[in-house]
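Inspection log for the structure reproduced underneath, given as structure tokens.
One protein chain omitted, others in place.
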Amino acid sequence: MDTLVSTGPLAAIAVSLVAAGLIVLSGKRPNVREGVTILAALLKFGIVLSLLPRVLVGQTPEVALFEISPGISLALRADPLGMLFALSASFLWVLTSFYSIGYMRGLGEHKQTRYFASFAVCMSATIGIAFAANLLTLFLFYEVLTIATYPLVVHKETPEAMAAGRKYLAYLLTGGVVLLLAVAWTVAVAGSGEFVPGGFLRGAADHGALLAVFLLFFLGFGVKGAVMPLHSWLPSAMVAPTPVSALLHAVAVVKAGVFGIARVVGFVFGPDLVGDIGAVPLASLLVGATILISSLLALRQDNLKLRLAYSTIGHLSYIVMGVVLLAPSAWTGGLFHIVTHGAMKITLFFVAGAIYVKAHVERVSELDGLGRQMPLTLAAFALASLGLAGLPPIAGFLSKWYLAQGTVESGEMVFLALLLLSGLLNAAYLFPIPIRAFLLTSERFRRFDEAHVLMLAPILLAGALSLLLGLAPNALFHFFTLISRTAASVMGGGG
Amino acid sequence: MIHRYQGVVVELVSRAVVPAIQVFALYIITHGHYSPGGGFQGGALLAASILLLRFTQGRKESYRRFPPGAGFALAALGLLIFLLVGLASVARGGSFLDYAYLPWPWASPETLRYYGILVVEAGIALTVWGTLVVVFDQVGTRTRDV
Amino acid sequence: MKALALAILGIFLVVLLYAEGDLPDRGDPEAPASMHVSPYYIERSLSDTRTPNLVTAVLADYRGYDTLGETVVIFAAGLASALVLLRGRGNRDT
Amino acid sequence: MNQLPLLLPVSFLLFSVISVLAGIWRRDLGYLAALVGAAAGVPLAIWGLFRVLSQGTVRYHLGGWPPPFGIEYVLDPLAAFMASIIAAIGLLVLVYARRSIDHEVPEKAPLLYPVALLLLAGLTGIVVTGDLFNLFVFLEIASLSAYALLASGRGLAPLAAFRYLILGTMAGSFYLLGVGFIYFSTGSLNMADVAERMPPLYESRVLLAAAVLMVLGLGLKMALFPLHPWLPDAYTYAPSAVTGLIAPLMTKVAGYVLIRLFLDVFGPSYLRDTVPVIAAIGWLAAGGIVVGSVMAIAQRDFRRMLAYSSVSQVAYVALGLGLGNPVGLIGALLHILNHAFMKGCLFLVAGGVRYRVGVWDLPHFAGLGRHMPWTMAAFTVAALGMIGIPPTAGFFSKWYLVQGGIAAGNWAFVAIILASSLLTAVYFFRVLERVYTSPLSPEVATSRGSDPPPGMLGPILILAGGVLVLGIINSIIVTQVLEKVASSLSGS
Partner (left out) sequence: MFEEFLGRYPYFMTVILLAIGLYGMVAKRNLLKKAIGMSIFQSAIFLFFIQGGAKWGATVPVIDPQRGMDPAQYMNPLPHVLILTAIVVSVATTGVSLALLLTIYQRYRTLDEKQVLEEARRKA
């Protein structure tokens, strides 16, 4: 793989940091502030996209800044895996920026400056996580992301929001501390912590110690990735404004957790080593339980956002499952699910937010007949629901297909059964929503009254993306190429 | 504590004794090279003489002889002398407080050290003198109503 | 607080009595303190500084900087006690 | 002869004297002289640091007498590093002090600045000296000034200062007694000479007693658990500028002396391997971290909370020392620097709040995020630093300490460091939550809302910026300065 010094990754991170500063400064003028937000989102996406061609021809743009600890630089590298995450996060940020403006204005929310600034910092941190070239850099951005999300969680400042914020911090900071221990331990036994496809830890310590390190990593990242039993902050955090739930709690923050696990498995330990130290049974047990239990819990939720939150928990564990099954197809499916789940889940959350803004409804049981009032919105919802349940030709089908192949490859037929069962459960908790909305009627919703175009357009775009990714997984951004290249490098890395 | 003592004997004796104490203090300071003594002891004696004044002569008289602010000035001056002696040798390229480098090129190093010690002792005496009076003044003027 | 104080006292006494065994005898001319640095002062003081009083010579010359520090301590004490007792006009905080 | 080591303490002394004399003449000039003195210290310290780093340790013979006979100043990387911290904090706090002191204790202003300079002189003297007894003298200069400064607050300040004086004198006396034991068994007071003459005496009980006494004394001075009870009161009642000066420096310098004794006097092998003094310090520190954090959570007064947090943070330094390996020591030294900036910033923020709001109870912090945005932004940065969130400086000291713990195989210490950062998060986020998401409390709402005047805000922001910058450049500091210091540990 060619390396190529490029400031691209750095610029992608800096754009939204600078934007955060400008947003704070222009706090008194909403139009300027939101202009900055949009501009930064577009610019960031543009920068990330500009790196794509070079990555596709096999180059690796990277930049090492100053050292942050002797021998460890603040280094950024746009390898295929990082590009995958960065592309999907930054593209969805563009959609979310538009959507946020519509949402915040629609509700007349307070302290919007703080909201947009924190959002920008979060995006910086997310891209930083995606492009981090070593463990310490990853950890730095990971912690920044934790802190920057906090103001968004407590945005409403109601007692409920404050409690959720405390819970969020308690879980995430503890996770951060565990992660710090894992990172420090890795650096102590292996030196630098620079990511290497196929891993670098083999032989650095005995298997017992390595298993301990792996579990620390798994727990540390697992908190953000909402692996049960570390998940309970995520449903609480749904008190945040919906765009936050959409982007951060479906795409950026939680995906940062599973992305971290993928990094650790693929680039720190290497799949073989993870298998050798016997980490797979425990990890896959947790993940399997999470998939099943979260789906069951989702069934019981009447609050729409909570139902989506539990669904998120389950789908995150799909990704983790793909990663820890250690088979090439499973990797492909898991990583592709990062993208597809992002697109589908953001659609669902956008819809939930739009419903909240237009109809002030939060509960599933009150949705009857809403299809009359917001047909387009709910159509997008239906589409994404089908995808999450894994029906072709929507994106979710593909990732599930590869995951299923992976279970076969690795001989874990239990997981195949689990996959199918959870698909049914997905259908069971998601389908009632569009069905109620379209087939039942109610006095409340008669008039056609869609959400503001700033909200509707992102919903439709995200829905369209879900469909497109299913039809042509390599369309637009070559996600599939990136994934297969990652899987190949990790699995063939020999480590 | 600082007030005039009503009594002729005490008044007269103290007036006579104060200069004697001060002369003895000078002796103590300067004779420190040959016998126990030096700046601290001499300074303490000087301060004692002022305190005697404070005890017996009352505010008006003793403040005229030794104003309350003078303590700070004396203390600072003494320390300044010490520091300047040190810096004088620095200025001529020696170490801090290396009296052999004092700006008096005609004398031998040991003679310079001899006088250097003397000057320094004088500085110490001033500081001790001033400080003890300051402390006394501070505490003494406060304890009147106690 | 009280227990802590007595614990300190106890540790202190134990340490002092423990150390007793290896301290040189009083007045021992062979004690390290009499053998190492101090002979230099006794032998050199007169020729270095023309000062027969060794204490003065050491105080004001060999270790003159300590004495400067000591003068500063005195000066600091003066300033400190004045600072502690300073009280503004009409500002009686009782 | 290179005069560099001398310049810092002596220039502080000189300007202190000038400040007194000028203050007698005109009050404003006293402050001005003190400010000039403090300002002169910074370039001198930085120059010294660069000089030492490029050309090696500078040894200076005071009075021209060679070491075991005269007093020696040693400006090595560690000393220059500490001196730079002291000078920088000193200048910032003196700039800040003008408005703050005039607001809180105007009657003390004429003498406060010279005494503050004496404190700086004492601390820098401690840092550069290579003589055990000279260290005691300067320790007392610093302590006396500190007592007086702390006592100049209102309410119970004199009592708190008196308690501190008693314990501080006890600590100084323990140290002096330890020096006596060392002197009577080696015959020397010079650190390097003592270190040379010590190995044959490693079996001596006197030496062990000296070590215990000195550690006890310095433990008192640095408020090492369980010797910390003097600290919270002393910091709570003093004027905020004074706390801003003393809290970042005083306990850390005691910690520095401990490190100095460990490295350069007794020798690492003695305190670490022959007698387990260092390990004992580590365990006490581990206790202190937990107790300090827990007590901080229980406080209602902002500054008392910070004071208990100091107990816990200074224990980090002791813990790093207690690990007894180079990485741990790097963590400890880096934490001295980082904590000086973070705690200085926090105490100055407390003063700023006091200036505008009048009190520093935690409930009155409610809603200040809007009321005094810049001050609270600085507070946020410093608080995140205390918790150890990257990329602030606090994270990196934690990082090295954790690495040191792993290298030493001491998992209990690692667990305590990590757990304590969570406890720290508890008490700081409690405040942050109030600051940014609660409505302004009614008493505060009536007062004019804005940041303190530039003279106070400037130092606060500089310190907060320092917390960020030090995090980013920590590797430079570590590789250029601290690794040189810690390398003496890796050999043995």
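Each chain carries a letter (A, B, C and D) given by its place in the written order, and its residues are counted from 1.
Keep this in mind: a residue touches a chain if its C-beta (ideal position, glycine included) is under 8 Å from a C-beta of that chain, and two chains touch if they have at least 3 such contacts.
All values reported here derive from a predicted model rather than from experimental measurement.
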{"item": "Omitted chain - touching chains that are shown", "value": "B, C, D"}
{"item": "Option touching the unshown chain, where D:Val93, D:Leu165, D:Val435 or D:Ala486 are the choices", "value": "D:Leu165"}
{"item": "Chain D residues that touch the omitted chain in the full complex", "value": "133, 136-137, 140, 144, 147-148, 151, 155-156, 158-159, 161-162, 165-166, 169-170, 172-173, 176-177, 180, 183-184, 189"}
{"item": "Interface with the unshown chain - residue positions in chain B", "value": "34-36, 40, 135, 138-139, 142-143, 146"}
{"item": "Touching residues (missing chain, whole complex) on chain C", "value": "2, 5-6, 8-9, 12-13, 16-17, 20, 23-29, 31, 33-34, 37-39, 41-43, 45-46, 52-55, 57-59, 63, 66-67, 69-70, 73-74, 76-78, 80-82, 84-85, 93-94"}
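Definition applied: only the chains that are shown with their structure count from here on.
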{"item": "Pair sharing more residue contacts (C-beta pairs) when B-C is set against B-D", "value": "B-C"}
{"item": "Chain D residues counted as touching two or more neighbouring chains", "value": "13, 17, 20, 62-63"}
{"item": "Of all residues in chain C, those that touch chain D in their complex", "value": "1, 4, 8, 11-12, 15-16, 18-19, 21-24, 31-38, 40-41, 61-66, 69-70, 72-73, 75-77, 79-84, 86-89, 91, 93"}
{"item": "Footprint of chain D on chain A - complex, ascending", "value": "66-70, 72, 114, 136, 139-140, 143-144, 146-147, 151, 154, 157, 162, 165-166, 169, 173-174, 177-178, 180-181, 184-185, 187-188"}
{"item": "Complex interface listing, chain B residues touching chain C", "value": "32-39, 71-72, 75-76, 78-79, 82-83, 86, 96-97, 99, 109-111, 113-114, 116-117, 120-121, 123-124, 127-128, 130-132, 134-135, 138-139, 142"}
